[in-house]
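Of the protein chains in this complex, one is absent; all others appear in place.
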């Protein structure tokens, strides 16, 4: 029995998430359902990509991830399942899964073709529910779809190396609950490119010279209590493996955050310059 | 073993929802609990009615729905259980269940009378927990209440036919997470009244001439990408079976929604006029 995770832009006020769980349990009463997030910015496939990419590895292999963002089946986007790194991802083929497939080649991809087998008033979500239950029960991908070789790519998700090889050019892909700013620069890519060279993180207004191992490391001197460092800016590689710019112990609604204090917004440029 | 669903206006910041689940699991450790919504507008029984009405059918028959909105037991409102369409609904008799009972006659209704059997410091929620666990375990309604024949009606929930039979007069009963505006005009009632006549949806400022089968159907021409239709207004019957006025791919906080762009608010009039 596999876990089914849910990620969507449905919000928590409406009945959609509850109804979705009811449908899953109606079809598969033993299902173990875990919410990842339902507060994805509406129709924002980049946010959904990041959230899935940052969380899938915390679940056991074989987990089925249902992604309900911009999922309407239409002339441009078909429904797909991607088996990748021993997890299953059900989504619309709108670029949402390309952040994963850029890192590791998928094991298998199918275009879902069960739409005709469902009642005529079945909604897109009903298709995903049927597929998720089928896979969570251990069903085969070929039963619910036709194998395909490629998925749509969203290229602007990737950080790139400058022509002279002396800087990684990235940008902000996510702003979290604490107002911390997450970039598309991965630790893996940084290490590969840096080769031990000194570096500086160059942002809109202020720069940072060191990437810390964790937030508390900002409290570098034993002479002062940790509290005295609150409000200082810092950079770390977060648990998802991406460069994050943070304000130590930030509280967005009270004292401000990296987002508000450093003026960093979604899609803003952040570079690492080597010397 | 039945599912217990929870719908309330408790919000998710406080401990109430967690404590409620703890109480259920203390009494019935095998309970399967699913949240429908805890973000109902405080004391708004119309919103609660719509959310329950729109979601109950996604759950298996026998599901127990606990509704914690305006639930204090007082001289005006008693606690009731309604068995309806093979589901159980536990609520205060404040009109919340009348949206359901207007469509189909309830199978059985009881006024809960176990208050004296609980500890003297038991809260209203403790009563609901005891009843929910009893029913989810397969217990009989007569054990926890005395049969009654009617519940309080909230009449303004119903869309009505104009005197000349040429228009359905409804109003906004819910605004969802995407800012889409839901009316109290059901698809069933529309078909019954329309009898194939041409119609126009008449709103505050702008009218709509067609009810689409789904959101993407707004992209009527193959010449243009779907993206070019973002921001257009449309009407559909939503999954709950009610007329909904939407902005295609709306994002309330960024580009606006049916609620903000068309100036449609809770209780505003929306009519369908036949010609």
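Labels A and B are assigned to the chains in the order they are written; within every chain, residues are numbered from 1.
One rule holds for everything that comes next: a contact is a pair of C-beta atoms (placed from the backbone, for glycine too) under 8 Å apart; a residue touches a chain by one contact, two chains touch by 3 or more.
What you are looking at is a predicted structure, and each value in this text was computed from that prediction instead of being measured.
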Of A:36, A:159 or A:264, the residue in touch with the unshown chain: A:36
Full-complex contact with the absent chain, from A:12, A:31, A:127 or A:203: A:12
Residue of A:149, A:214 or A:275 in touch with the missing chain, whole complex considered: A:214
For subunit B, the residues touching the chain missing from this view: 10-23, 25-26, 29, 41-44, 70, 72-76, 123
Subunit A residues that touch the omitted chain in the full complex: 3, 5, 7, 12, 32, 34-40, 51-52, 54-55, 58-60, 63, 176-178, 214-216, 219, 222, 225-226, 239-240, 249-253
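Just so we're on the same page, only the chains that are shown with their structure count from here on.
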Subunit A and subunit B: spacing of chain centres that average the CA atoms, whole Å: 32
